[in-house]
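Apart from one protein chain that is not included, each protein chain of the complex appears where it belongs.
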Amino acid sequence: MPTSGSREVAVVAFAQTQHVRRLDDSNEVEMVMPVLHEVKASLGVEQRDIDFTCSGSTDYLAGAAFSFVQALDAVGAWPPIAESHVEADGAWALYEAWVKIQTGQADTALVYAYGKSSPGSLRDVLSRQLDPYHQAPLWPDSIALAALQARACLDAGVTTVDEMAGIAARSRRAAAANPFALLRSSEEPDVLLKEPELASPLRKHDCPPITDGAAAIVLAAGDRARELVERPAWIDGIDHRTDAHSIGVRDLTVSDSTRIAGEKAGVGSRPVDVAELHAPFTHQEVVLRRALGLGDGVDVNPSGGALAANPMMAAGLVRIGEAAQRVMRGEAQRAVAHATSGPCLQQNLVCVLEGGT
Amino acid sequence: MSTSEVLSAPLVLEYPFRRTVGVVQGAFLTGLRDGKVLGIRTTDGRVLCPPVEYDPATGDELTELVEVGTGGVVTTWSWEPEPRAHQPLDRPFAWALIRLDGADTTMLHAVDAGSPEAMATGMRVRVRWADERSGSITDIACFEPESADTDPTPPAPLEHPTDEPVKLIETPARLEYRFTAGQATTRFLHGITEKRILGERCGVCGKVYVPPRGSCPTDGVATSEQVELPARGIVTTFCVVNLQFYGQAMEVPYVCATVLLDGADIGLFGLVQEIPFDQVRMGMRVEAVWVDDEELGPTMTNIKWWKPTGEPDAPYESFREHV
Partner (left out) sequence: MGKERVAVVGVGQTKYSATRGDVSLPGLLREAARNSLADAELTWADIDAVVVGKAPDFFEGVMMPELYLADALGAVGKPLLRVHTAGSVGGSTALVAASLVQAGIHRRVLTIAFEKQSESEAMWALTLPIPFQMPLVAGAGGYFAPHIRAYMRRSEAPDYIGILVALKDRQNALKNPLAHLHEPEITFDSVKDSLMLWDPLRYSETCPSSDGACAMILTDEAGGDAATKPPAWMLGGAMRSEPTMFAGRDQVNPQGGRDCAADVYKQAGIDNPRQDVDVAEIYVPFSWYEPMWMENLGFAPEGTGWKMVEEGATQMDGDLPINPSGGVLSSNPIGASGMIRFAESALQVRGMAGEHQIDGARVAIGHAYGGGSQFFAMWAVGSQKP
């Protein structure tokens, strides 16, 4: 029996776009379509073989109400399909799809997510997530908020600027092996630390790149998964929790919601080989590692993580896909994937993937 | 198509959002207007400032408002070297979480410290009141470092003092985007610049879409085979719009019709003019009325409207499957 749910459900396919700083030659539909084709073609399935479809995206990024409606054109939703959408990162769309399969009403699910951050000013757009009475009217930008959390972590001795630079360098160098990432190399940490602060105490290297991109995953249950691929990446545990909204009431040096989700997903029950953590800012990787109890032996963000490519609304789904892919390739036996949403790690999802037949 | 060829255009979304605030937030904002800061007490005695209606820890409703100090401690801070529009200050400033005296939680705001060297976790700051206060978080213009040398400036008297509690705040928001038309729309718009209407055919089902949408929605594949269509067709259905609203570009009443061009498999929206609106009917044959040549550009508005051709209406049976 898996840790979460009672049906065995696995990731059986994953595809993502070549993530870029700005995709000026395509709109969202054109960006998503190749990824949907690829993920279905890799399994030799068509839309009619998919029992449930769920996507994640946000109107505010595109500057269009109901933007996800147009994206449906890329799916081929005819005859009519069982389909839903969350106004959140695709990791939560995957969760909804996983739940659907657990009900027994579906055996396969297609999950996709996309976000073009380039059309708007992301820092201004994200300020619209904040408390509309006390915070949003001040237009605090997302980097400033992350910087507040970073300083709190430095003051508390949770991390150091050296460690943060080390995380930036390690992540972007690891991304050299990831053809889909945007930033795929890095200077040495001591060179990075010579740069001026961008938003004290954060430097540019501590921050994620603005990215346009999309991703898709196919889930399948039990024997259906085994029919589709050699080595499904089984979702042994999956859970998500939220903390209080305001950064003024939380302890920014810890992530309770990540800790709880990790416990419910059973992270600590067996050794973890690989962890794909959705940490757009370097200091957040430290906070998340601690919350999940990941030791030094865990390979964190071999894909480069969100520091190498951060397609909003898809970055969390990409973490699940990257972790699953390593399991499917036999490169890891047990992987943890994490996704986050909201200011300074407010809401967190944790997924544990395991290899095996 | 290269990046430089795909069309894009600015898109501005703005609205003066009006938020009613309820009793608790209303009291807090009224306090700010009147030059004091209120927090709210939880059942276990902690004071949250800014106040919230519902305890994040327990979900309980909170009602006991208490005054807190206008000075407090910075618990963490950051630096904004290039302030953006609408932010509290237009010269570089610090963002900070500030725990006011008597409160157990922190408020996010700006500190006019002058330079990052003047900021430190644990330093004391105090409110600098805005001259004009209306009952908003911006009644606190910003915070400033506490100084032994100078006293805090008391809040300026209101120009129009009132006892009315604050019930509403206006929080205008303007976001600017760059809208990318995408490749299919760009192809279409290039065509229409030359008064050519270019639909696209789906390679799987063979249907011709105009304006092309980049993908055939039923097959989920890109359309790309261009099919030139005449600027004439029939009205399959329509409505007469008689509603004015914020941002409405058209003068009412006007007829918004679905026009099925000859050779297309799907209709496009268009304005119908040069006929009294109550004489427009389903099946009516129409043709495009273009702007003058020197006004042509990559935009659907090259077609000002559709006018009746005077030909006999298409029989209902001939288009009923489209409607």
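Which chain is which? They are A and B, in the order written, and residues in each are numbered from 1.
The criterion applied here is as follows: a contact is a pair of C-beta atoms (placed from the backbone, for glycine too) under 8 Å apart; a residue touches a chain by one contact, two chains touch by 3 or more.
From a predicted model like this one, the values you see are computed outputs, not experimental measurements.
Student: Considering the complete complex, identify which of A:35, A:111 or A:126 is in touch with the unshown chain.
Tutor: From the options A:35, A:111 or A:126, the contact with the absent chain belongs to A:126.
Student: Return the single residue from B:34, B:53, B:176 or B:313 that touches the missing chain.
Tutor: B:53
Student: Could you tell which one of B:89, B:221 or B:282 touches the chain left off the display?
Tutor: B:282
Student: Considering the whole complex rather than only what is displayed, give the residues of chain B touching the chain that is not shown.
Tutor: So the residues of chain B touching the unseen chain are 7-13, 15, 17-22, 24-25, 52-59, 61, 167-168, 171, 173, 179, 181, 185, 189, 205, 207-209, 213, 216-218, 236-243, 245-250, 254, 256-258, 265-266, 269-271, 277, 282, 298-301, 316, 320-323.
Student: Please identify, in ascending order, the residues of chain A that touch the omitted chain?
Tutor: Residues touching the hidden chain, for chain A, are 4-6, 53, 58-60, 63-66, 68-70, 72-73, 77-88, 92, 95-96, 99-100, 102-105, 125-126, 128-133, 136, 239-246, 256-257, 260, 341-343, 346-347.
Criterion: only the chains that are shown with their structure count from here on.
Student: Express in whole angstrom the distance between the two chain centres, defined as the mean CA positions of chain A and chain B.
Tutor: 26
Student: So in the complex, which bits of chain A are touching chain B?
Tutor: On the chain A side, the touching residues are 23-27, 29-30, 33, 36-37, 47, 60, 62-63, 70, 72-78, 116, 118-121, 123-125, 128, 132-141, 144-145, 147-152, 155, 197-202, 244-249, 252.
Student: For a test of understanding, state which residues of chain B touch chain A in their complex under the given definition.
Tutor: Listed in rising order, the residues are 1-3, 5-6, 8, 11, 13, 17, 19, 21, 25, 29, 48, 50, 52, 56-57, 75-81, 84-88, 95-97, 105-110, 116, 121, 136-138, 169, 171, 173, 175-185, 213-222.
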